[in-house]
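Removed: one protein chain of the complex. Kept in place: all other protein chains.
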């Protein structure tokens, strides 16, 4: 059971202009990841441009099948989106730490901005029906996996910036209202966050006076993915930590923004 | 009618382990090449590795269809061999000079070693039934386009180094025998050569005392393909000449080996 | 309709792409890199030469040069090595055979040149100085100095000073010194060239490299080593342009791996007043025009009306 393996593309499904769902068949036995962990995925090619692997959090991952939801962001993901069935990728992982599971008396709130849902999806599933899920995106077609999320959630809150579906606001506005309306439960809430920096900072503002605990999955450019290159540093109150090894999940109060 | 155009892969047919036939549909009107001319073909990609275009002589080329026979030799052609139908390549050409056509009283002999046939194929066709074609390769499956060549040739001579088809010898041995048996025609013969250096040198040995004229298509690494970079120099009795512009076809006596 | 046309025209008018290199005014900052664009005519099938900011031709010497034995080119990861060996037709043939063609276009002609000795530099510059319709000189100092056991001119500050000064004395054309990147301290070399009287600096020339064929055990280039160019060197080129920009007051022309408008804008942000397109011409013969249009699009999209807003616009705080 190696942490470096090859997997064949079974399907590379276009979900919309910017998002694909990649379904992979591992060619050798793999170790199953915990929610929050990630893979470093290489194009399995001989060419050196692009050079580095890219980090992705699987929606699900079993010895039979790995599902990756990805947004086409730059060169690497663009090339990936053009890869056909049968192509073989090389993969490192699972890597990094995982979201700590909530205690029995915790009320988990999952808050995803945009493609941040990729990292929080498997957690939501594992928390089956326990979590309130807050999911915001810019517009309708960036809200993905809605049917599954509805199933996994105790309650699902949706927002888009253009109001094309759900409320027309930031997802943080909905979260704020929710927390206000249930402020007596503050010490029970446990937040799980993944999304763009502005969203994370807004949430930090909201929770900092309420003593709510939150875990956040951080993003940094990566090279090795295993703590060897010291490239993926994020500033914390305890000095620089490596997102790939000591993270990607950190207690939010540890991060120095 | 631009000399820089894009073409879509209609078919990328595997002929055997090392050879593919590429059939392209130009996306804009093109200029038709003369036998001996070539195209610089790029992978039409954003990635920078491999970087340079590669030179190929078309078997045939019309506004509707370009046919390229290529041998998988290094990284570029390997990647090319993996490109699927529908991919778009970017192409420069036609480039370089052409094989001078024989005068009416000339007897053209076409001598191809291995993939050298790609360059001589369209000439053979144009010389319809006039040329004696000598075609050698290492083994059976490296002899390609045999049906067409039989059609185009006045007579077709074949050799393989392993004797799997044709005579078991170098094609130069057959040529030598041919020339010996018809030495009284020496001043009528006009040779067209394309193939590996050792073959070219052997032929030079054979013809040099017989005053036979020969044109040879030369090969050099290329960058620009249009005489701008001065990269594809070949040593001639008149100093360095550029294969891409002053060639690829040279009178054999001009080349300094 | 007529209003829309007017608007569009004023839109164009409002977007100023012109830059000045010494007393030379370029209508836009996109130049060609010497040695990658022949004598201009090679690319005239593909590119409307009138649209270029300037045409920089292949480096000339006093007499024609044969150049190096093949192979002269080898591909490397995201780059290429060349050992052309400064082959050229010589300054007089250039003036006689190539200039008349170039002269027909509305783009300034900048002549790149070099010599084996300081004297040869002077002589070539003198010859070029007197010719009509040459708009600027670019002196390539990344070449071997016969008087100093073939050490590269541009790797020694003192020699650089002397050769630039010597050329400065014999020409009043805008003089660009083209720096070699194979040095410890590019800012020092830049300062020296500025002090010696250069009107502008261009960089980077190629980085010396090699490649080996493990089957034959031979260098892949006939002359063993060659100059590395292309996207591979862009990070180094950018850094050097930035260092030089922070050091000198004369304009800097940036080059090294520029493949598209993005790359060109990176160079302008670190301080390049103009940029030159080299290896990219081989990959895409329309590269110069594509880059020019890409810069225009970027400016339009970002509401930049004067390209000078980009030059040195890097934010480091």
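Note that the chains take the letters A, B and C in the order they are written out, and that residue 1 is the start of every chain.
Basically, a contact is a pair of C-beta atoms (placed from the backbone, for glycine too) under 8 Å apart; a residue touches a chain by one contact, two chains touch by 3 or more.
Owing to the predicted nature of the structure, the values given are computational and were not obtained by experimental measurement.
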Review point. Quick one: which shown chains sit in contact with the chain that's not drawn?
Key: A, B, C
Review point. In the complete complex, which positions of chain C touch the hidden chain?
Key: 76-79, 81, 155, 182-185, 207-212, 214, 216-219, 224-225, 228, 230-236, 238-239, 242, 257, 262, 265-266, 269-270, 298, 313-316
**Study point:** Chain not shown, touching residues in chain B
**Key:** 48-49
Check your understanding: Which chain A residues touch the hidden chain?
Key -> 2-4, 42, 48-53, 90, 92, 220-235, 239-240
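Methods note: only the chains that are shown with their structure count from here on.
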Check your understanding: How would one label the connectivity among the chains shown: line, ring, star, complete, or other?
Key -> complete
Study note, to complete from the structure: Quick note, more Cb pairs in contact for A-C or B-C? It is B-C
Practice item. Could you give the separation in Å between the centres of chain A and chain B, each centre being the mean of its C-alpha atoms? Key: 54
Check your understanding: Once you find the CA centre of chain A and the CA centre of chain C, what distance in Å lies between them?
Key -> 46
Revision key, fill the gap. Whole-angstrom distance, CA centroid of chain B to CA centroid of chain C, is 36
Practice item. Hunt down the residues of chain B that sit against at least two other chains at once, touch-wise. Key: 48-50
Revision key, fill the gap. Within chain C, the set of residues that touch 2 or more other chains is 77-78, 231
